[in-house]
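I have a structure I would like to understand better, so I am pasting it below and will then ask my questions one at a time.
Subset of chains shown; positions unchanged.
Chain nomenclature is as follows: A and B, assigned in order of appearance, with residue numbering initiated at 1 for each chain independently.
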Amino acid sequence: MSLDTLLDEYEAGRITRTDLKRKLVHSSFADAGCAKIDHHRELRAGGPEVVYCEGKTPEQVAAIFTEIVRHSGYALGTRASQEHHDAVGKFFDARYDCVSRLLCVGTPPVDLTGKIVVVSAGTSDLPVAEEAAGTAEFLGNRVDRHYDCGVAGIHRLFFIMDDLADASVIIAVAGMEGALPSVIGGMVSPPVIAVPTSVGYGANFQGLATLLAMMNSCAPGIAVVNIDNGFGAGFMAHKINKRAVTGAV
Amino acid sequence: MSLDTLLDEYEAGRITRTDLKRKLVHSSFADAGCAKIDHHRELRAGGPEVVYCEGKTPEQVAAIFTEIVRHSGYALGTRASQEHHDAVGKFFDARYDCVSRLLCVGTPPVDLTGKIVVVSAGTSDLPVAEEAAGTAEFLGNRVDRHYDCGVAGIHRLFFIMDDLADASVIIAVAGMEGALPSVIGGMVSPPVIAVPTSVGYGANFQGLATLLAMMNSCAPGIAVVNIDNGFGAGFMAHKINKRAVTGAV
């Protein structure tokens, strides 16, 4: 809505000053003690406020969840521990997965039909891949998983080629030399979100080598998120899939 | 097509052995002397073969264009010079833009209705932003441009908020502290492709500082391409938009 329209509506009395002010700053937010909660994020930025649990106490996480769920009916926590689960579980029927470390309460009303495919290179990439897959599922997407498909055994990818080609978007999770997104990007058509993991040793430098390799991919149609950022990949994939299945905009 | 279907078709005589072999390796490619040209890329990987012109002689570029255009009717060259244009222009009606350094022949048959919005922070980011915009346009996308909207004057972004919110996908191009994608990602809903540029001096390290900042964005729904890689951003955006407007998959 343009600024003029907004002022017209206000002057015409169709919105109150309170509404105007809220719209002018384009959002509102509650206060859960240690963190401001941004209830308009979903409308504004295409997804719910997500709680990064690491470094927060179980009590803080429970308070933030309570505030969010009370408002919207569902909430997602990342990098959560069993202790966070226990604290939140006292108030809500919470689901916790110890591999992806995702903590979920409720389900958003979205139910998308397009498919997100998550591919990972090695067994050690599992937690990051699951964080991506679990995030996308929580946000209402259908997710297919194919793990342990690294490029050192390239034939494994051929078995899943049809599934890859069908995806709205592919999330490729890999550590070490990080070649998986390049190979996939050269084989099939969907956009690929590359997630470098910190799996490796020696000259890997906690995933930096993998990140740089993915950045330098010779296949177009690839973009990269931060090291081990499964959540970010799942969220980005959700945004892309949402537009794909709604024929969006 | 699954492996079984393919073998069934071969055994039923519906495809020849030659066809089978070609399909088995999932592609075919011609030879333009110095480079193998991959004519099936469009089917397989969602976009035409694109020629990276830098470091190739005008004659090499002309030969590769000839091979590609003869097969598909159109071709795109990136990082092209006027000399490349002159060489290709002898054979085709070629369009060259000296800011984006894109060299185009013909037009792909795609005509997508979804909109890609390209935003850039400073005037120095123009060549990269134009490479992204021009690539997306060549591939059949509608593109809106908003330049010189850096975060040091954050109010500029508010004027274009509605346009941003309407996009299928946003390409955010910035150098220096690279905060533009974060701010946009926190304001509106579409997925954001962040392009760091090598604009800056001192501790910028040819865009590395910008790349790292974008990688560390606190706003979800952002993925990053290589420094100055306008082409890669335009191509990725095309893939996302294509699925959005076709309600794809």
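Brief remarks on what is shown
Following the convention adopted for this analysis, a contact is a pair of C-beta atoms (placed from the backbone, for glycine too) under 8 Å apart; a residue touches a chain by one contact, two chains touch by 3 or more.
A quick note: this is a predicted structure, and the numbers were derived from the prediction, not measured.
Count of copies in the whole complex in this file: 8, from one repeated sequence with 2 chains shown in place.
As a convention for this text, only the chains that are shown with their structure count from here on.
Between subunit A and subunit B, the superposing rotation on Cα atoms measures out at 180°, rounded to the nearest 5.
The distance from the centre of subunit A to the centre of subunit B, each centre being the mean of the chain's C-alpha atoms, comes to 24 Å. The touching residues of subunit B, when paired with subunit A in their complex, are 1-2, 26, 43-47, 50, 114-115, 158, 161-162, 166-169, 185-191, 193, 211, 215-216, 219-227, 231-233, 235-236, 239-240, 243-249.
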